Structures are given as C-alpha cells and as structure tokens.
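In this view, the complex is presented without one of its protein chains, the others remaining in place.
Let's turn to subunit A:
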Amino acid sequence: MAFCRLLFPLLVLSVASASTVPVFLWGDLSSSSGNSLKSNPLSTVSAQGFSEILNNELKDDPYVIVFLEETLSVEDFSRKNNEGDISIPYLYDNLSDALYLPSVEDASRVLEEVAKGAVHIKLTQNGLSAAIEDKNNRFMFIALKDAMEGESRYDLLRRHSNFMEDQISKLEKKGDVIAVYTARNPSWTIPDTHSRVRRQANSSVTNGPDYSLDGLRLYLTGVTLDHSNASVTFTNYAGGSSEYNTTTGVLNGTLNFDQGSLTLNFHRAAGYWFFDTVHFVQTNPAVDEILYATDDLNALLDFSYRCKQSVSFKSINETQEYKVSFIDIKVQPFFGPTNASTPFGDSFNCVGFFSAPIWSGLFVVFILLSITFYGIMTMMDIKTMDRFDDPKGKTITINAGE
C-alpha cells in the first residue's frame, strides 16, 4: 500500500517533467536570430538548446521581462471565442520580430538559471505585487496568477494579453527590452497510450480466480505450464471435482482445463495439512505426470496457505521436465464438506512475528544483560576488611629491613 502511495507521485512527477511548453520571445531580439530561427514546429527544443538560444538573445544585455502563465499550450495561441476573435492579439501584432518555439523542455527552469538577480513579482486579483518601474535589475519575472472563478480560458488569455501590452508600453525607457511569454506546465495534455489494439480474443477462464471445490477452497489468478521451454497458460476452466476422506485425511481435487486436468493431492498429518503432489493429465499429446512441490507447502489444519507469488510443482523425470506454476495462490483443504462461501481460515504467511534473527538477538542480549547485572551485584557485595580501621588511631607501620 505504501508502495502505491510512493509510485503515484513518482508517476506524476515523471509526466510533469517530461512535458513541454511553448515559449514566445519578442522585442528587441538579436538580429541574427530574427532571420534564421523564426519557429521550429517539428521538434522539441531541449533545455540545453533553449539555454543556448537564450544566451544568444541576451548577449546584448537587454532588459528581460518574463510573463509566466500557470499553464500554456500551443492550442492557446489559436484559441478563438464565439465571435472568432483571437485570444492573444498582442502577440499577433508582434509576430514580425518574435521568436516562437512551440515546444521547449523545462522552459521555466532554464529561464531561472539564465536570469541573474531576477525579481519575481506576482499578478493576483489585487493587482501587481510590486510596481515594475522602480527596480534596477535586468530580469523580471511576472507570475500571472489572477485567474478568476468561472472565467473562460479565452477571457483569461485576453486579459493577460492586454496586461502584457500595458506593461511593455511602460518599459520603453529601459532600452532594449525582450519579453518572454511562457508557462510552467502545459495546459493541454494528451494521454499517450490507450489506443485500442485488436487482439485475438483470449478466452478467459470462465470461473474467475475462485476455483473452490467441495472440501477445498482455492484461489488462483492463473496456472501456467512450462514444458520444453514453452510456457502455456491454462484456460477455459471446465469445472472440477473432488474426493476426500475425512477419517484418513486425504483430499484430491481435480481441475479441468482446455490443456489438461490437474489433480491436487493433499493429506493431513499431526495437526498440519500438506499439499504433496499435482497429477497432470493431458490427452493430446498424452501426458501423465506426477509433479512434486519444489518446496514444502504446508500449514496448520485450520489455516490457509498464502505465502509466495507463485508456487510450482516439477516432475522428477529430467528428460521431459514439466513444471506447473500456480500464480497468486491461496489454498486450504478442509477434508470435509464445504461450499463456495465457506470462509478461509486465518492465512499462514510464512512470516512470523519474531523471526529467527530476532530471537537469536534477544537470546544473546539476554545473556549479556544478565552477565552485566550479575557483575554489578557482585561488585556491590564486596566488603573490604574494616575490622582494624580506626580513623583516630595510629596507622600501622611496618619496618622493612634496609
């Protein structure tokens, strides 16, 4: 579950980072680019390419004002309202000295990198957060965040077009001015798959994932057979049967598929049930093999087995190896009458609360702690000889012979 929560933001991020936005530059552009690179509709400009283009434009150190929409796409430039008016007429007027790149990766990030000492202001419903004229920097970012509720896209773009026209006209006295109109994210995204492909209809297993028989509850998402490097999925479940003996504790359940029939053999011993073998019978070509479990499959009597993704049974005969794998299996034999609504017992997940390493750790720590506390207790028990201690008397002196 945690994995899902982690995956979704990663997917969103990957989609967001792979998206491109159009960039419209106009103003006093360098004359070289004005002639050669009008527009490049057929390819996406990479972030590095855009950075080079920007550095080329900005080598005369003009004043740059960047209008950042929240979202923008190529479709917005050709959007019209019901009367047929275009949404961003100001840009159409400036088409002659403009550079239009319809698809740029990471445009806003590259702009931030190229801009040194940029000032960021916002246009909200209350107006500009700061006036443009009284700043001494060469870069200005205006984030256009004044979308009103219920406003159509056309109205929003029209309003921004008028706003840009106002701002640019106020900046004539700054000298060379280059304006950039772009956004952080595209406004129109097309999900890129989901095209239907006609396929040969795969006849699905009619009984779904629940293959319960009388005396056996079984849940599978699929069964595959691997034989001589070919893998085949069992399809078209045609019903099954089972026989069991409650006193001896044996149960055999048979599942019939198109590709053959599988008989699952269980037995019960010492408070556990065991899934021993699978008997695979096929008529065309004739196969009759008993397959043994690759690792022991057992659980306590009232528990269902739900451990691995797939459980496989292999034949011992190595010349013609057959391997049947049950995908996503949950199984519990009851050795008595059941029906499809008999609930599974608690599931045995092959992982306990305390694992063996935890136990060994606890064991060793217990030993060490007991040693420590025993040592402390014995040290507290040490009594030195104080019979002859006399704080007021003469200290004993012993004359050592010279």
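Everything that follows uses one rule, which is that a residue touches a chain if its C-beta (ideal position, glycine included) is under 8 Å from a C-beta of that chain, and two chains touch if they have at least 3 such contacts; residues count from 1.
Throughout what follows, contacts and distances are computed from a predicted model.
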Identity of the absent chain, which is to be given by its UniProt protein name, from "Meiosis expressed gene 1 protein homolog", "Myotubularin related protein 6", "Small ribosomal subunit protein mS31" or "V-type proton ATPase 16 kDa proteolipid subunit c": "V-type proton ATPase 16 kDa proteolipid subunit c"
Selected residue (touches chain absent from view) among A:131, A:269 or A:300: A:300
Given A:190, A:286 or A:385, the one touching the chain that is not displayed: A:385
Touching residues on subunit A - with respect to the absent chain: 271-272, 300, 302-303, 346, 352, 356-357, 359-360, 364, 367, 371, 373, 377, 380, 385
